[in-house]
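For this depiction, one protein chain was excluded, whereas all remaining protein chains were kept in their positions.
Chain nomenclature is as follows: A and B, assigned in order of appearance, with residue numbering initiated at 1 for each chain independently.
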Amino acid sequence: MKDNTYIPKLAKIIQIKEEVGGARPIKTFRTQFIQDNNFSFKCGQCAMLSVFGKGESMISISSTPLIKDYLQFSILKMGRVTSSLHEMQEGDIIGIRGPYGNGFPMEKWKGKNLIFIGGGIGLAPIWSVLHTALEKKEEYGDSMLIYGARTSKDIVFKQELAELRKKMKVHLSVDVEEPGWEEFIGFVPLNVLEIKPSPKNSVAVTCGPPIMIKFVIQNLKALGFEDEQIYTTVENKMKCGIGKCGRCNIGLHYVCKDGPVYSWAELKNLPQEY
Amino acid sequence: MEKVLDKKSFPQWVKKLSSYTVYAPVQEDEVWNYEVITNPEQVNLDFPNTVLSPKKIIFPQREVYLEFSASNEDGLEVKEVLPEEEPSVIFGVRPCDARALTLTDKVFGGDFEDIYYWKRRNQVALVGLACHTPPSPNCFCLSVDGSPFSKEGLDVLMSDLGSKYFVEAFSKKGEQLINPAKTLFKPPTEKDKKELDKNRTEAKKRISRQIQNIKKIPPKLKGMFDSSLWDEESMSCLRCGICTYLCPTCHCFDINDEIFSSSPLSGKRIRTWDNCQFPDFTMHSSGHNPRQGKASRLRQRIMHKFQYFVERYKNYQCTGCGRCISRCPVGIDIIEVLDKVSSYEG
Partner (left out) sequence: MVNLEDLKKEAKTVLEEGKVKYIIGYEKSANGLMPVPGFIKSPEEVEKLIWTPACVYNLTKFLVDEKRRKSREKKPDERPVGLVVKGCDSRALVVLLQEKFINRDDVFIIGVSCEETGVIDEKKLIKKLKGKKAEKIEFDEKDNFIVTTQEGKVKIAASEVLAERCLECKANSPVIYDVLLGEKAKRSVDNPFQSLEKIESLPERERWKFWKEQLSKCIRCYACRSVCPMCYCDECVADTINFAVTADTTAEEKAQKIKWLEKSPVKSENFVYHLVRAIHLAGRCIDCGECERVCPLDIPIRFLNKKLEKDAKELFDYEAGFDPEQPSLVSSFKDEDPEDFIR
């Protein structure tokens, strides 16, 4: 009989970084397994994090699989488990099981330009694939990031974004005007129209709030992107992570196992149940 | 292996199975359910159908995954909890309920084997009881590829022949049940076999309910996600969990931490049945709920059983036991709903 998939491995939080404060705070956690660090995953996959006594929460892994020393998760404080995570200190122990889900089909994207389009905490799953692509620059074409948040205070990975500008084109935006902001003002989908990424030999990857994704896809289509060139991730409430507990399905698909990554060609044929 | 067993010898057979935990239908007040039997004389196979199917033994409503507690070293100790290894046998399993287990097998198998399910599943032998007369007025097994004497999923099938049982064993597990009591069983006569055939033909005729055009339903459902039928059919739904908790094929569950002490921390992680008819089943932490209304939840129940499951596993996720019909507090009838799906235009 195989391993018991429901038993998490214990991991230590080795670093906590406050990304965003305020009413919808985001923190980035780095964790290391206590026993063995053997946890191989693909970009876009998720892990089920445990705060013992509170429960579990499915979180996308924001670090690249090329880094073996730690796993990174950027987490928006939302409910019972994520609130507990936000109260934790470096050195505290959590549980991790997984990885779960299909991940991004990066093999298929080789040789193509990658256009990453994120909003808010949606940068977390992108962060993993973006850094993997950067590390393997020779395998992909030109990369570009279009990212926005409500206000400049809500932008995650601020320092890292500054670093990133040295390596690829980064277009930032905030939803509403604010003093000192010199880049685009307006919602992310509008910034996409402004920047007009070319669909030629490109793949667009978009993650963020459902309403943003909806209009980003609309606008990408307007720019000439085919359904097969657009990828996104879907979220639903999850418990088991392995397609058995029955709650995250969109039609025939279990998002935890068959998702969370879908091309628009696939997703548009599934019922609107997310 | 084909045998006959005198009805009077049945308790002696059960007695021979002392190394097994024996489950059988037990009546309490007006309700029949599978319980552990301590006295073989207690086993009564003259029962309509149980309220809960044998699913409750293999996939119990509550299963402990692990125990956690604060410790000095790492600050935390986590201990895996697994079901005990004990061979068991369930008597009086209805063929529809045994077939249902072959469906949950598919769900709990596959890429990620569910160790809790299989630990229990592998050590239980299922002794079926053919349905000479339908145990419920709402039986419809014939419509969903089943039959009142289907052997699918069973190790042994017993068929009533008046003063005796015709006993067939289909698996090693089944033969192992018969071997310790070999002397009680006799080879069947030609007359027994004839009677069995006759009973079986008659049994089929006694099932009065059926789904029209079942083969057409999965493709039809594919185009009915946005149909107004779901609103109409769910008008009277109360959002209770009877239809799915009583269903022998429903497998949805929840996982929660239950704590006994918060400081120092100690508690358990527990799986419990969950239910797609409850509004909180799919509700996100943000408050967003992809299945907000009861129409979407009735649709999910029907679509899951008669479309999604069919596409994924090539079977209907329904074995026609009729429990959801008989026990629905407001008479929502899955056969009627499916018949409306068949005839739906628009």
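Details
Going forward, a residue touches a chain if its C-beta (ideal position, glycine included) is under 8 Å from a C-beta of that chain, and two chains touch if they have at least 3 such contacts.
Everything numeric in this text was worked out from a predicted model, so none of it was measured.
Interface note: of B:S236, B:S261 or B:S343, the residue touching the hidden chain in the full complex is B:S236. Remark: the omitted chain is touched by one listed residue; of B:E30, B:E84 or B:E190 this is B:E30.
In the complete complex, the hidden chain is touched by one of B:P187, B:G287 or B:G346, namely B:G287.
Between the chain not shown and the residues A:S63, A:S84 or A:N219, the one that touches is A:S84. Note on the undisplayed chain: of the listed residues B:T21, B:N256 or B:N315, the one touching it is B:N256. Interface note for the absent chain: among B:N138, B:N199 or B:S227, the touching residue is B:N138. Residues of chain A in touch with the missing chain: 23, 77-80, 82-84, 86. Although one chain is not drawn, its touching partners on chain B can still be listed: residues 28-31, 51-52, 61-62, 137-138, 209, 235-236, 238-242, 245-246, 254, 256, 258, 270, 272-275, 278-280, 283, 285-288, 325, 327, 329-333, 335-336.
Assume only the chains that are shown with their structure count from here on.
Centre-to-centre separation between chain A and chain B, using Cα means, comes to 39 Å. Residues 65-66, 68, 74-76, 78, 80, 82, 107-108, 110-116, 118, 225, 251-257, 259, 262, 265, 267, 269, 271, 274, 276, 281-286, 290-291, 296, 300, 303-304, 307-308, 311-312 of chain B touch chain A in their complex.
Of all residues in chain A, those touching chain B in their complex are 1-8, 10, 34, 50, 52-57, 78-80, 82, 92-93, 95, 235-237, 239-240, 242-252, 257, 271, 273-274.
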